[in-house]
Every structure is written in structure tokens, then in C-alpha cells.
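Here's a structure for you.
What follows is part of the complex, with its chains left where they were.
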Amino acid sequence: VLFPPAKPGLTSCRSPEKETFTCWWKPGSDGGLPTTHALYYRKESSETVYECPDYHTAGENSCFFNKNDTSIWVNYNITVVATNALGRAFSDPVEIDVVYIVKPNPPEKVTVTVMEDKGWPFLRVSWEPPHKADTRSGWITLIYELRVKLEEEIDWEMHLAGQQKMFNIFSLRSGGKYLVEVRCKPDHGFWSEWSSTSYIKVPDYFHREK
Amino acid sequence: CGAIPISDLLDRASQRSDKLHSLSTTLTQDLDSHFPPIGRVIMPRPSMCHTSSLQTPNDKEQALQVSESDLLSLVRSLLQAWEDPLVVLSTSANTLPHPAQSIISNKIQELQEHSKSLGDGLVVLSGKMAPGAQTISSLPYFGGNDIGQDRISKLINFNFLLSCFRRDSHKIDSFLKILRCRAAKMLPEMC
């Protein structure tokens, strides 16, 4: 039995640096017929409807808005339409403000060193913001989070680092091999992916009972 | 569809204008590294800038008395006055007889992008603020595309044009930041 397509869903829109952004959608069932999808958008206080400028750059079921298509000055009202021989289906419209959908690139130059405090070793982790994020001007605030775990363990230990670009990890296992990753988030936005993993081996130290 | 609040728009505009001015400052420093000493003496005075006829407040008391729409139209007038001269700076940067020529060229490119984006934002902003903000004073640039034939006059005219932009971008930045704090009355931690 053949049907018109089911309603597609706009799953997310993300911008790495407020200069471009991408939206993804999830098709509904295609009703057993060849189904095409198109994304349409309207800008705040304008009735003109535009079609997605680029369905390819960001891969399947996506629409990429480049620098010229991206404005931080107006809201975008976005809808996806699924069409097959028997009819069409509209997604719920999504309204986005590019400034509030930033998902930055991960922090860079993550460095981990073993330090010592009165005989007790601790890890000193430091990193840099993703190079595109101009945090020096004081306008963009990024907050960071670390996760640490022993190689053989499953669960990560999470640490919120606020705006710091360095963090000390105490209470280490003598001789343990640790994995460390860092991620970041603008105050109105989404967590980046985790940075690549940094590995560090804590030397065997003599358990001095206090 | 819903609208971006004015306080958000002014925050973003201030961020752009801050960047615009910082860029013009680093450009000035790049240029100063190889500026002919004679240049300091024979460089035209700031009063020769094509925007100097625009009356702007020049202390805090005066600035804080200017209405929102007048502040915004000052900003728009200044920014628009730089559309053509920024093209002149951009084309002449490509052949500037200066060791940091390519860095300067890239930064001028960046200056143009930020300036265009800020201009777009001011169009949206003035549509939302008082109608008075629509008025723009015309400040034509009669300098033409050619900034001189020989090495010294090219460097001096380029530096002069940039020094005018630097001062005007500081005015734009200052007025937008005043507007931003006026709009942020409900968010005291912002200012």
C-alpha cells in the first residue's frame, strides 16, 4: 500500500563560529514511494521564502548556509518538506538565532604533565581555546569541562573548569595510566566534541601514610 | 517569526565595532613599523578627514545627552562614509610598498567584512529603533582611487586614510557601547 510521505523532523542546527551554519533533518517514512526533501527558510520581518542554498557540503539530509547566507542580525524560520507522488508533508517550523546555536570546535593544544605537591603527584592539564574563538577581546566567554579516567576503567570522572584554561587533577593512582579529554561551550550554546585524547603515565610513588 | 531583541542586536553590534577598531589599531601599528619619518611631518591633519565636517560630541557629558536615534544615525553616517574609501584602501593595499604588505592587505579585507556585517546590523537596528535613526548624513569621499605615484606619497596617503578610519571607528564603537548599556537597563550585570 502506498502513502504520502510522513512528516520529516528538523533535528538540529549548529554553527561553529557564527559565520556559517548547518541544519540537519530526519526523514519520516517515505510511504513506499521515491521521496525528495527540500528545506525552505524565511528571515525575520520578511515574507520572502528561500530554498536551501547548499544541500551537499554538509552531507546527507543537511543544508549548509555559507558566510553570505548567514546573518546574526535576524532570526531564521526553517521548515523541511518531504514530497512523493502522493503528496507532501511539512516538518514543524524551527526558529533559530545563529548566535545561540554555536557549537565550537574542541579546545586545542591539550597538554598534560605530572607535577608534585609535597610528595603527592598530581596532573596539570592545560589547553587553548579553538583558534577561531576570539576570547582575548573579552566578548566571547567559553567554559570548559574535562574528563579523566584510568585506561582500564569504563567511567570517566568529570570536572567543570569554568573559564580556566588549566586544571589540576589530584588523588592519582600510583603507576596509573590516565586518559584526559577537554571540551568547551559558549555561555549560550552547545558543548563541542571532546578533544583528542591525551595519555599520561603517573610514576610509581611510595604511599606515605599521613 | 520572533524578533531578536534590540539589546542583543546592540551587544552584537558593539562586538563588531570593537573588533573593527582593534583591527584599525593593529593595522596602524603594522604601518608604523616602516613609516618614513618625513611622513609624520607632512601627513595631512585629522581635520582633513572627509568625515570631519560631521558634528559629534567630544566628551562624556555631551555624548550621554545625545538621543538614541541621533547616536544611531551618527554611527550609520560614519560607517556609510567609509564604504568607498575602504575599497580604495583595499585596492591600494595590494600594491603598498611595505614589507608587511600581505598582512596589511588581509586585515583590510577583514575590516571590510566586519564593516559590511555591522552595516547590515545597523539597517536592522534602525528599523526597530526610533524613526530618527533612519537619517544618514552624506559625507562623500573625494579622494579618488589613486593614493599617489611614488613610494612615500603612497605610504603617507594610505596611513592618513587609515588614521581617519581609526578615529571614526572609535567613535562608532563608543556610540554603540553607550546605546548597548542604555538598552541593557534590565540587565545591570551587562554594564
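As written, the chains take the letters A and B, and residue 1 is the first residue of each chain.
Assume a contact is a pair of C-beta atoms (placed from the backbone, for glycine too) under 8 Å apart; a residue touches a chain by one contact, two chains touch by 3 or more.
On a predicted model such as this, the values are computed, not experimentally measured, just so you know.
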Stoichiometry of the full complex in this file, given that only one copy per chain type appears: A x2, B x1
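Rule of thumb we're sticking to: only the chains that are shown with their structure count from here on.
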Euclidean distance of C-alpha centroids - chain A vs chain B, Å: 34
For the chain B and chain A complex, residues of the former touching the latter: 1-4, 8-9, 12, 15, 18-19, 22, 117, 120-121, 123-125, 127
Touch list for chain A against partner chain B, complex: 42, 44-45, 71-77, 93, 95, 97, 99, 134, 137, 139
